[in-house]
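Only one protein chain is missing; all other protein chains are in place.
Showing chain A:
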Amino acid sequence: MALELQAVSRIVKGQMQISPTTLTLEKGTMNVLLGPTLSGKTSLMRLMAGLDVPSAGRLKWDGADVTGVRVQDRKVAMVYQQFINYPAMSVYDNIASPLRLLGKDKAEIDRAVRATAEMLKITAMLDRKPLELSGGQQQRCALARALVKEAGLVLLDEPLANLDYKLREELRAEIPRIFEESGAIFVYATTEPEEALLLGGNTATLWEGRVTQFGPTPTVYRQPADATTARVFSDPPMNFVSCFKEGHRMNFGGLANSPADGAFAALPDGRYTAGFRANHLHLNTHSGQTVEFRCLLGVTEITGSETFLHLTHGNDRWVGLVHGVHDLQPGTEVSVWLDPAHVYIFDAEGRLAAPAAYAAAA
């Protein structure tokens, strides 16, 4: 069982909604579609489900071409961001409905419904109507309906986005377990890099309808193929500064220099863009191997034990995430330090030229 997308694309009203995409989702894998809003996660998912027909390209399931097959005849299940259940039916009937349509016998349906309800901890709510449940329970009901028919492909479109923090954490922790038990191909769309890292598996990063990279989640995170992927796969977004290499010297943003050793040594001389994540900026220096930037401090946001710094460096706007609570005056100039080992170097086209030293080592 594998889902293959072969140069699948979709054009709506002359606009390229999904650029030609080739992906292979293997049996029993968790695949995360990561991208900001409107990056095409839902569109790509609808193509996988068969709700939309691709403008070009083929879809293969288990080697068989399913490009034009009706959604009713595909073995897929889908859960939406909104809690979609059949409001007129009880939770039990909601979960049972896909099985009834498959013509299973009563005892078998009952067993499957109760087992699935047990797994999702909604056994006590089986007799109630979906709208009488809390948001988390409604989404559990929708998940149960998606899982009960044992579809080969389960599509989850930001299933936790409409839940409050607590319920979200709770359900997110359960999803890998549910996935393990089902053995299906899971596709999980999210806007949050953190969620992708927690779920593991594979990640495809999306940007403006294009899959920029697809691979094992830690690899995509540590070795983004290009600047776009790096921006999508970090929260807050990756900070960028122009840099150039000249002999044995790397210059960042005109003023800060560092020796071009390690991975940088192999780079030819020239102009590049350096990228680094917010949590790699520090307010003080620990070792000599750091680069100092003088930045104008905009706003600071204190979230409990961490502080977000909104900085302006030349024409670039950066975000720094530092530990501890810092009482800094907005509008003043501050020094931030960066370890060059945490810097990714991208070439003029945005492709990764040299990964950060720490990531290459990991």
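FYI, contacts are C-beta pairs under 8 Å (C-beta built on N, C-alpha and C of every residue); 3 or more make two chains touch, one makes a residue touch a chain; residues count from 1.
Please note the rule applied: contacts and distances are computed from a predicted model.
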item: Per UniProt, the name of the complex member that is left out, chosen from "Cation:proton antiporter", "Sugar ABC transporter permease", "Cytochrome bc1 complex Rieske iron-sulfur subunit" or "Tryptophan synthase alpha chain"; value: "Sugar ABC transporter permease"
item: Hidden partner chain, touching residue among A:S97, A:Q137 or A:S258; value: A:S97
item: Option touching the unshown chain, where A:A7, A:L38, A:V53 or A:V71 are the choices; value: A:V71
item: Per the touch definition above, residue among A:R10, A:K41 or A:K149 touching the missing chain; value: A:K149
item: Positions on chain A where the hidden chain makes contact; value: 49, 51, 70-72, 76-78, 80, 82, 84, 86-88, 97-98, 101-102, 142, 145, 149
